[in-house]
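Every protein chain but one is kept in place in this view of the complex.
The block that comes next holds subunit A.
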Amino acid sequence: MENNVINTPIDPKQIPGWGVDADPKNDPTYPMRYPRMNVGQDPDSKHRPASLQHDDTEKLRSIERPNVSAVYGTTVPPSGLSGMIRRVAFRYSENRYRHWLPLVFADRVNVVEGILDDFAHGKVPNIYAEKGYPVEWKHNRTSLIIKLATVAAVAAGTVVLLSSGGSENKKEKRRPQRPY
């Protein structure tokens, strides 16, 4: 095997910095290591930053904590149908599929909302460019052509299937959410 030929053994001591951070006491190591403490050892276990962020961005809060964290992100608050799904998901703890699966579903709904939003702003999304196909065309042309041909064939197949009967409608609704 070609690989094995290239893998000549090396004397570790020749490697720059070999062993400089070796520490026999590094086991157990981070994170179960000094300054590890339990809540009883912590003189102020509930300590929080003195100033709390205040603004009216809608925040969804994990029900596994009692409060909003002292700072939080304010990007893209929940909105539309995906936002409604996200709000419902946050009724359940991080321990439940009822929390995570609706969030993944909401993400897919959100993609459709994003496209509609682009149109509403008079913008046609350039999906070819957004997917970075120009750079794939440059460096990996054959595979891109195969990929696009497959998508085209599947799309054509779906159209044929749908125009021959209405019973497959459910499947079609899901298609735009998985663009690959």
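The rule is short, and it goes like this: contacts are C-beta pairs under 8 Å (C-beta built on N, C-alpha and C of every residue); 3 or more make two chains touch, one makes a residue touch a chain; residues count from 1.
One rule holds in what follows: contacts and distances are computed from a predicted model.
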item: Identity of the absent chain, which is to be given by its UniProt protein name, from "1,2-phenylacetyl-CoA epoxidase subunit PaaB", "ABC transporter permease", "Glutathione-dependent formaldehyde dehydrogenase" or "ABC-2 type transport system ATP-binding protein"; value: "Glutathione-dependent formaldehyde dehydrogenase"
item: Missing-chain contacts mapped onto subunit A; value: 1, 3, 6-7, 9-10, 12, 15-24, 26-32, 35-37, 39, 42, 45-49, 51-53, 55, 59-62, 64-65, 68-76, 78, 82, 86, 90, 94, 97, 100, 103-104, 106-108, 110-111, 113-115, 125-127, 129-136, 138-140, 178-180
